[in-house]
Every structure is written in C-alpha cells, then in structure tokens.
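One structure, pasted below without further comment.
Yeah, one chain of the complex is gone here, protein chain that is, but the others are all in their spots.
Letters A and B mark the chains as written, and numbering starts fresh at 1 in each.
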Amino acid sequence: MQTGLTPAPIDWVLLMPLLIVFGTGVVGMCIEMLRPRSNNNAIVATTLLGLAAAAAYLIGTWEYPTIHTFGELFLSDRVAKILQLLIIAITFTTVLYSEGYLRERRLPFGEYYPLLVWSATGAMIMATSTNLLIVFLGLEVLSISLYILAGLSNREQQSQEAALKYFLLGAFASAFLLYGISLLYGATGTTQMEDLRAIWNTPLDKPTVGLLYAGLTLILVGFAFKVALVPFHMWTPDVYQGAPTSVTGFMAAAAKVGAFAALVRFLDYATPMSDAWVPMLSALAILTMTVGNLVALVQKDVKRILAYSSIAHAGYVLVAVVAYGVLSREGSAAQPVSVVYYLIAYSFMTVGAFAVVSLATRGGRERTELNDLNGLWERAPLPAAMMIVFMASLAGIPLTAGFLGKLLIFRDALDAGLVVLAIALAVNSVISAYYYLRIVLATVVQKPALHAPRFANPNAGLVATCLVCGLAIFALFFAAQPVLRELEAPQEVFVHRGP
Amino acid sequence: MEGIPLYAYLLLSALLFAIGTVGVLIKRNPIIIFMCIELMLNAANLSFLAFAKYHSAPLAAGSLEQWQVHMTGQMAVVFVMAVAAAEVAVGLGIIMAIFRLRHDVDIDEMSTMRG
Partner (left out) sequence: MTLTTFAFLVMAVVLVLSAWGVVVAKSPVRSALSLVVNFFVLAFLYFGMNYDLLGISQILVYTGLIMMLFLFCILLLNLGAPDTLFEPSLIKRSLAWFVGGVLVLAVSSQVIGPMATWSTSTPTAPEGFGQAASVGQSLFTGWVYGFEIASVLLLVGIVGSILVAKRRD
C-alpha cells in the first residue's frame, strides 16, 4: 500500500493558460453579482482581457518544453498549444459580437460570458490530456455549459426544446463513452492512453481482446454523437437552429475542436487496433459527408443549412483523421497536420458565418429563413461582403483557407491510399458549392420582398469579428507556411516526476 | 462477497446498460429518459468497480503499478458521481423550465421542430 501524502508535481507554466481562462469566468461571475443592472460592458471587457491575457501567456511560453505533468494527467505539446490558442480565439471572436446580439435578442444575462468561458475551459481540458477519464470530465464541463447556453432564451419554446434535446442526447452519448472507457480499463487496467498503446502492442490473443474491441466501438459511438457524425447526427439541426445564434457558432466550432482533438489523440494511441477502426470510420466519413451535403441542399433555414454543412465538415475532418491514422501506422506522419489545419480554418469560417447570420434579429425576434437575409447587402455591406468570403471558404474556393485545408486532406487521403474517401471528398465539395451559393445570393443579390427586412444594427464588435475571421481565412492561405511548419515541428515529451 | 466470478458482475452490468439503452429509445417522457441514462451510468460504474476489484492486469503484467490499477476504477466512480450530480441539477432545471413554458413534457410533440 502506498503510504504518505505526496501530491503530484505540477508545472504551473503549462497549466497557466487553462487557469487564466477559468479564472476569467470566475471574475466575470463576481462582476455579475456586483454590477449595475444596466449593462454587461464590464463583464465583456473583463472576459476579452482575460482571454487576451491567456493567449499572450500561451504565445510567450511557446518554446517551453513539452512536459507531462500533474500526475501525467496533463500534457501540453505543440498540437495541444495550437488547439488551445484556437479555442481561445474562437471564444474571443464569439464574445466580441455576443453582446450586441444578446441585447437585440433581449437576453441580457451576464452569466452568459462565464459559462461560455468555462465551456472553452472544458474544450481546452480535452485538448490537453492523454487520460480517458480526464477527457470525459473535460467533455462534461464543455457540454454542461453548452446545454445551459443552448436554452438561454427561456421565453422561447424553440430554444428550450433545443436545450432539452441537446441535453438528453449528450448525456446518452456520455453514457456510451463511459461504458466504453470502463471496458478498456477492464482489458488493460489503465485509462492512460500511453499505457493503453504499450499494452495493445503486445500480441492480442488474450481472452480480454473482446473487451478491447467493444470498448473501442463504444467510445467511437460516444464521440460520433458529440461531433455529429451520420447516423448519430439527428440532434444537430434542431439544436443548431433552436440555440441562440452566437451559442450555435461557438458550439459548432469549439465543441468540434475539443472532441476532434481528443478523438485524434485517442486514435493516435490506438494505432495497434487500426485494422478495426479505419474501416469503421471510413464508412462513417463517407456517410457523413454525403448525407450532410445532400440534406443541406433542400433546407430553407440558414441556421439549418449551416448545421448540415457543419455535419459535412465533420466528415471532411474525419477523412483527415483516418488518413492520419493510416499514415502514422506506416510511420510517415508524426503530427496530424491536415486535421489541425482544417479545424483552424473551419472554426474561423463557422464563427464568422454565424456572426453574420446573427444580424437577422430585431426587437427580440430572430428570423433566419433564407429570404430573411435578402437586403443585408444594403443594410450592412461589410458583413455581407465577409459572408461571401466565409461561404467561399466553406465551399473550398481557391485563395481561401478552406481550399488549402481540403487540398491537404485530399493529398493525405491519396498518400494513405484511401482513394474512395478522396473521391467522396472531392464530389461532396462540388455538391456543397450549390447551397453556399444560395446563401450568398440571398445575402447579396436578391432584393427584399414587400416589407422592409428587419436587421440589427451592425455594431463595432460584430464588424470586428467579421474582419478577424475574414483576415484569418486569407492569412491561413497566403501565410500557410509558418503555420504548417509549426505543426510539423518534431518534439520531445518529458515526464515531470518531481522538483 | 467471495466466490462470485468477475463475469457475473459484468453480465449484470451489461444487462443494466442494455435495459437503460432500450428505455432511452422507447420512452417519451424526458424525465424517464433521463432516469434511464442514470441507469446506464450506474451500469458503467458497476463494471468499473468489478474490474477494479478483480483486476489481475493480465496484459499489463509488470508495466503498471498494481495499486494504481485498483484505484483507477474507484476514481472513475467518484468522478461519475460528480458528473451525475451536475447533470441532474442542470437537466432537471431545463425540464422544469420547458415545462413552465408549456404544460406538457413530451419530446415527440415538439411541434416547432422537424426531425
């Protein structure tokens, strides 16, 4: 029996960004209790400052060695640092335009900001751990905050129903994930991914091999629910449509980044079992891309179109994940470059697109049918112009980050010999151009019908969000080299065993 | 309880998990669906604890500390209890809020949404 209380050694430098982000939420909560009743400006300012500080700290300690700390439950390697920065950026851009939107929607809740920030904390926890139990806890922090935020509008039935549906299916998925983790634990005696790989590398002829396959399948089902892969996507359109638009944008970006970060890490350590999961995930990827795009064609609501588009994009990322799995099995890829690059590109276009859609709100009511966007060009030229950029990037038109991301995935898929997946990706990109074009036409070309359209005034925060996201999309294309070099950089992992 | 083999516990846990899954799929009342999810979480807890008790780490011979192996399962159960408490507070809050909005909690009658 282990004796004495020796706590796990902690490397605070690596943990700091996470702590700053969480602490920002706590400070925001305290301000909410003390603030004047009139506005949320103090909370917004604090949240933005805190996020900026966390990002600055992360960049300042970029070259800090990769250390496995906190009882080996925390790991911040290069990919984790990039994804943490991405999650902070998503939160920052979301907070920038949230206040104007929430005021227009008549939802002046100061608790919105702390919950958003804590949700981001959950995503960061998922991106920085190699322990399945910690990943599960991070996922719960992320999801529980999002359940509440989805139901923020407590006077609207749609928002409440979105929250309920999201909650029930999210909890159902968590149960699958947890049961899967318990079976893997049963087979190996650990929840630490490194140990899992070490054990999997031994010959698989033990009586517990069934546990491994069943555990792996259940965990994949749990993740498939969370990142909305077909056929586990049924909740997505309703939830994306019913939740407040700023929450939808955040959910579509941050929740997917967190879940994919954990998934790609888990599969990376599960390469000894790739014979089982490569065919499974390939089938899911083809199904997800095709169904997502085909159903998006017939939708009439912009938020629903974007929801199905986000399902299709999860399919593209899954192609990248499978390709990375095959390549790393063959030893020809060390980092999931195309996965991370595509997640970055996808996050900016999604947050930007939902920011523009959030303009279709006036006096507490939101209308997001496709023709409700008519006339946005005259009312708010800059966001409408940026909408063209976001749609072009989502469709994968050259000169945008979306194009380069798809190209990287396509190349990886061909390198890995997954020709069917590569073809499915190309065909689906062509199909998707049609509905993105419909959104652009509705925004820019078509004139409003009889009555004047009702749009919110584009405030400075929203314009800033659009500009940041638009710039990021072009920057990721024209200055892709530094980003890719950063992603591909080799690194050494140290284990922190004590002072 | 000496003399009960590990697979008896596992079979029990699989049965509970399956009954919970069926319940989630066939019930209409969100509160009962939520109860079935709690049942599934408890099934996972039971399997964690059974493994923690009986684990001989067949594949991990020598590479892991035995004490750690036995404790991990219990840690999982502690965390799941915290998760369940947080989920229940938020989930029942959402159900109450939606019920106050309309006096009928039935997810199949969500008229404003299409599947």
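We take it that contacts are C-beta pairs under 8 Å (C-beta built on N, C-alpha and C of every residue); 3 or more make two chains touch, one makes a residue touch a chain.
Predicted, not measured: the structure shown is a model, and the values here were computed from it.
Q: Can you tell me which of A:Pro7, A:Gly331 or A:Pro482 touches the chain that was removed from the display?
A: Hidden-chain contact among the options goes to A:Pro7.
Q: Which of A:Thr208, A:Ser274, A:Asn371 or A:Asn459 sits in contact with the chain that's absent?
A: Result: among the candidates, A:Thr208 touches the missing chain.
Q: Which residue numbers on chain A touch the omitted chain?
A: 1-2, 5-8, 22, 29, 70-71, 73-74, 106, 108-109, 111, 114-115, 118, 121, 125, 133-134, 137-138, 140-141, 144-145, 147-148, 151-152, 154-155, 183, 206-211, 213-214
Q: Even though one chain is hidden, which residues of chain B still touch it in the full complex?
A: That gives, for chain B, the contact residues 1-8, 10-12, 14-23, 25-29, 31-32, 34-36, 38-39, 42, 45-46, 49-50, 52-56, 58, 66-68, 70-71, 74-75, 77-79, 81-90, 92-97, 99, 105-106, 108.
Everything that follows uses one rule, which is that only the chains that are shown with their structure count from here on.
Q: With centres defined as the mean C-alpha position, give me the chain A-chain B separation in Å.
A: Roughly 25 Å separates the two chain centres.
Q: Within the complex, which stretch of chain B touches chain A?
A: 10, 17, 20, 24, 30, 33-34, 37, 40-41, 43-44, 47-48, 50-51, 55, 57-60, 63-64, 67-69, 72-73, 75-76, 79-80, 83, 86-87, 90-91, 94-95, 97-98, 101-102, 107, 110, 112-115
Q: Mind pulling up the chain A residues that touch chain B in the complex?
A: Per the touch definition, chain A meets chain B at residues 1-2, 133, 136-137, 140, 144, 147-148, 151, 154-155, 157-158, 160-161, 163-165, 167-168, 171-172, 174-176, 178-179, 181-183, 185-191, 195, 198-199, 202, 206-208, 234, 238, 241-242.
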